[in-house]
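Presented below is the structure to which this report refers.
Omission of a single protein chain aside, the complex is shown with its protein chains in their original locations.
And now, chain A:
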Amino acid sequence: MISTFHGLETAKRGMNTQQSALYVTGQNISNANTLGYTRQRINFEATEAYPSASMNRPQIPGQMGTGVTAGSVQRVRESFLDLQYRGENNKLGYWNSRADSLAKMEDIMNEPSDTGLSSALGQFWQSLQDLSVNPENDGARSVVLQRGQAVSETFRYLSDSISGIQDNIGNEIGVSVKNINSILKQISDVNKQISEVEPHGYLPNDLYDERDRLVDELSTYFNVKVEVKQSGGKPSPLAEGIYDIKLTNPNGQEIYLVQGSNYNSIGIDGGTDSDGDGSKDQPPKDGLIGALLIGGTTVNIANANGVVGLSQGKLRGLIESYGYQYTTKDAGGNDITKEVGIYPDMLDQLDKLAFTFGTIFNEVHKQGYDLNGEHPTEDFFVGLTDGNYKGAAAKIQLNDKMTNSMLAASSAVNADGKVESGNGQNAINLSKIQGMNIADLIKGPVSLEGGLVIDLSGNPPKLPFDSGTISSNYQAIIGKLGVDAQQANRLTSNSATLRQTVDENRQSVSSVSIDEEFINMIKFQQAYNASARNITIVDEMLDKIINGMGLGGR
């Protein structure tokens, strides 16, 4: 026999369950705009029917349902889309940071414009031409000195600005490393909390959301692989378990970042610890970044062939901009350290350019005659170390001993040993430096106008470039910058689009639709009302039984 109050119980369960469904709806609506929130739903489950199959079951025809219960509160999410999203996210992180640092460099180089290095060189060239036409003119001479100063200042400005931004990127690397460590710690904390909840059969949905959001954030920095481990105890079959997170490098190397409630903090090999938390977050004081330290493992940025071994992502983008180093063997089998990177490369190119320009200028200048009829005893540009171009762009400057009359504009002196004031042939030579063929210069002596000869050949070569002209080498630098930046911009926008698409798919599954929630609200409300009405009906039925029966004949 079924219990008299069975119907009441069933209806009550209906009311309770619909009510909790309304609460979940409320939670969804409240969090419609919460970043990283996954919509939740109640899995309604019909409760066990009566009677259950057993030896002493009552002999009634068929089983009678006993109502509904809220089986579980589940996140509506598809983990495959998370995988895709994270895969795209590290590409976006990588290209974005590259595009950023290249855009900053473009701002500094400021080409094509009327204020960049090429226009400073152009103006200098013009002033030398003016000097060649009016070599006896004091004004023309002082303009050359001023413009020469402007050229060296432009070199120094470019070099300083680029070093400055490189330092900023170094700080950004520090901030990123700190951020990564903080994310790793948070994930391991959340893992711990989850491992405390899941064994009891509960689904800590908000913790799951939090953890997924953190993994998303982590995936900007590099490519991560998530491995799921089941919690102990009696977890719900829907439980998402504990995340173990690995960094996966392109060479197949995998390193644990998070293992349950533990994590391996990352640091920079040879770097400095800015805040005393034990991880070396800042790049080394001298030299570039060679390797990362993760837990006890060393991850070299590049191998001996220069192939980058760190996973793509924002961190690698930043390190490639800032510059990294690796050890390789030279022809003689000795270890040499190579320095690579967007900023170090540009500094190197500028150094080469400044050195080449300054060295050729000094050499040509030395061959001429100043107003006193002598070869100049002072270099025009100083700050250039013989044979070593490193740092030339930062150090090149106009010799402050230079005076108007010391400017060697002439190519000859007359029979009395006096300079011919109207001879401006060496000024012409000086004006031609920008376009001198470097391959010829390093091959042997080169004759100039007015019977002058310069010799910049030597072994090892005295000039860091081996071909082209100063002008064409500079054009090549700007061209490469443009191509690199263009590529970075294009790939940033491509990977942003891809990530956006995946994210849209993900949101399509997981985000809250207000309309949908309203419809659910109405659904649950009506079901709740109907359950209540059901009670009324059962009540009336009972009323009949209790108060209306056995009164026959009254």
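As a working rule, contacts are C-beta pairs under 8 Å (C-beta built on N, C-alpha and C of every residue); 3 or more make two chains touch, one makes a residue touch a chain; residues count from 1.
By definition in this document, contacts and distances are computed from a predicted model.
Per UniProt, the protein behind the absent chain is "Flagellar hook-associated protein FlgL"; the candidates were "Cytochrome d ubiquinol oxidase subunit II", "Dihydroxyacetone kinase", "Response regulator transcription factor" or "Flagellar hook-associated protein FlgL". Among the residues A:P51, A:G71, A:G87 or A:G122, only A:G122 touches the chain that is left out of the figure. Contact with the omitted chain, checked across A:I2, A:A46, A:L83 or A:A103, is made by A:A103. For the options A:N249, A:N399 or A:N423, the residue in contact with the chain missing from this view is A:N423. Summary of contacts with the chain left out: across A:Q230, A:T298 or A:N414, the touching residue is A:N414. Residues of chain A in contact with the chain left out of this view: 32-33, 102-103, 106-107, 109, 111-112, 118-119, 122, 125-126, 129-130, 132-134, 136-137, 410, 412, 414, 418, 420-425, 428, 431, 434, 449, 471, 474-476, 478-479, 481-486, 488-489, 500, 504-505, 507-509, 511-516, 518-519.
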